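Some notes on the structure that comes next.
Of the protein chains in this complex, all but one are displayed in their positions.
Let's look at subunit A:
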Amino acid sequence: MERYECNGCSYVYEAGKGDPHNGYPAGTPFSALPDDWCCPDCAVREKPDFVKLEETPA
């Protein structure tokens, strides 16, 4: 499962969970998020600021 971490607040985006509150349902791959998608926790980092983490077994 692909995981990307906010480099500001340590929130982790997991495609399996998505970001449903902001309209990106579970299963949305990170690549499908728009560039201006911002961290749902701190809101001061955007997609290009996220760092890819080691993948975990799905």
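Methods note: contacts are C-beta pairs under 8 Å (C-beta built on N, C-alpha and C of every residue); 3 or more make two chains touch, one makes a residue touch a chain; residues count from 1.
Throughout what follows, contacts and distances are computed from a predicted model.
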Inset, instruction - Between "Major Facilitator Superfamily protein", "Alkane 1-monooxygenase", "Iron ABC transporter permease" or "NADH-quinone oxidoreductase subunit J", choose the name on the UniProt record of the chain that's been left out. - result: "Alkane 1-monooxygenase"
Legend entry - Absent chain, residues of subunit A that touch it: 8-9, 20-24, 38, 41-44, 46, 48
